[in-house]
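One protein chain is absent from this view; the other protein chains keep their places.
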């Protein structure tokens, strides 16, 4: 039985009527519709992404050949009726390998981004919310992980564990988690001070409930935006690792691997480098566009403008993810105290 | 303020310790060592190999090696490369300028391009040009930079029978050669940043140009150009500098492929080769150097914000 706080004490209240089933789903779809209408580029990106996901899921059924099968009589064939994208230097069908490559990239991208997002957010939120000793220790460890240059970490892991798709995911997750941690923590710190959170605490709500109901929903926007941008980065990172030979091992069909294998045939068989490049670019591109559109759409107007204003003309997508928490925090405070940025104070936001 | 600064420095030290221990431990986990690598194809006996290992100190326990390294580091000696017996610090410092040049120039190119695209997009807001430019900017971001570099290199060689110089020359010694060698790598690295800058420029300009503050300034009769440049940009300076610092730290390690492709003797290549060669002193020193750079930058950022916002200093908002 819940209780409502009044000036004279507490008064028992019957719990609020539960909304009809499926309301959440309907609300989600409505949000989606709004998004698609206000962000046409984002909508296009979303469609492209759906296309990729579909291709990746249906890969075994829609690819004309086995991506590993070597047709030794048809080595380095140009695109033709049998092989719409030609064959590679071992006689494998490039179209089939590209389709399965979508799978590899998607698996690596989704797993890496998903795990780092969840892990980083969990660490950042708990560390930011409970503060003090825990925060001190945990954040130093995260700092240490982030301080080691990415290439060193990735090389280490590839060499110690051996190159494989699984180890690529592990390596990239380790490198990326601190970024999610930072943004989650900064957002937590910001939200923690909000009146509605203090109110919830005052009514005796316990930490997990507060975190789940108040803190997390308000940081979802930033985290998701970062997620889509990171996803794009992960796909590119995987291709670079494969190019260096420390990513997905042959004969895995991976776009990055196909790229590095195709480099030497730039004149004889340009399709070997063009096809994976284009596929890679379109995939990364759609995630980038989606991220941009999400950021435009989800972030509250002034929140974004303050961030953008401070970061101004200098770039640093990665930097933004690292700094965003500090910047956001600092500029919010600036804005509300009428400091350097100058602008109207930001109204408190009730939880969505 | 003093307390805050000291706290930040203390944290920095803790982080550095963690990084050092981490690097030492992980080098031991990695199979193979420099001695095996050096002696391959020579038919050398096992005792000889072990003797060499002893010489390098590779068979001492981890903490002994760590201790010795720290003792040396405090005196400014970061160890000697297993391979060419050069002091690591010399190796590293010789290469830093190259990577810094690459990184800085790439940032400049990306910023310049991004600014142009962003300003045009903001001015033609809502039109086809705007959308087309945004797509163009993001497209460049989506192609891996080494692919761009590769395609450019091959295109120039095939169509114009031109390729960049093979040997790195200092810009002070031979500017033309240096410029020719850096042209393609800088462009390839810079296009990645272009999109982010364009995006931020565009939205920042749109916000600025429409805000109350700017409307007031305009009402005062200030020229449009001053409006844009002076008042909107003023806020950026702190963030600009801090972003620059962090960007540099990241760039120092992330340019491996491009460096190898164009024969640029930079730190990315150094550390990549050192890990493959199991050249422990170099790996350890480089990692710790980068980490230190990163930590120092973070500390500086935090201090800058503490200066700007007193609430941070008093530790109210965060630990």
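Couple of notes before you dig in:
In order of appearance the chains are A and B, and numbering begins at 1 in each one.
Please note the rule applied: a residue touches a chain if its C-beta (ideal position, glycine included) is under 8 Å from a C-beta of that chain, and two chains touch if they have at least 3 such contacts.
FYI, contacts and distances are computed from a predicted model.
The unshown chain of the complex is recorded in UniProt as "Solute-binding protein family 5 domain-containing protein", chosen from "Solute-binding protein family 5 domain-containing protein", "Septum site-determining protein MinD", "Protein translocase subunit SecD" or "Dihydroorotate dehydrogenase". Contact with the omitted chain, checked across B:21, B:120 or B:261, is made by B:261.
Summary of contacts with the chain left out: across B:69, B:168, B:187 or B:289, the touching residue is B:168.
Although one chain is not drawn, the whole complex shows that of B:123, B:157 or B:292 it is B:157 that touches it.
Of the listed positions A:37, A:72 or A:206, the one in contact with the omitted chain in the full complex is A:72.
Mapped onto chain B, contacts with the missing chain fall at residues 30-34, 36-49, 51-52, 81, 83-86, 91, 94-95, 150, 153-154, 156-158, 161-163, 165-168, 260-263, 265, 269-270, 273, 276-279.
Listed here are the chain A residues that touch the chain not shown: 68-70, 72, 75, 89-90, 159, 162-163, 245, 249-251, 260-261, 263-268.
Convention: only the chains that are shown with their structure count from here on.
Annotation: 22 Å between the Cα-based centres of chain A and chain B.
The part of chain B that touches chain A in the complex is made up of residues 11, 14-16, 18-19, 22-23, 26, 29-31, 107, 110-111, 114-115, 118, 131, 134-135, 138-139, 141-144, 146-147, 150-151, 154, 158, 193-197, 199-201, 203-204, 207-208, 211-213, 232-236, 238-240, 242-244, 246-247, 249-250, 252-254, 256-257, 268, 271-272, 275-276, 283, 286-287, 290-291, 294-295, 298, 301-302, 305, 308-309, 311-312, 317-319. Across the interface of their complex, chain B is touched by residues 41, 131-132, 135-136, 139-141, 143-144, 146-152, 155-156, 159-160, 189, 193, 232, 236, 239-240, 243-244, 256, 259, 263, 266-267, 273, 277, 280-285, 288-289, 292, 296, 304-305, 308-320, 322-323, 326-327, 329-330, 333-334, 339-344 of chain A.
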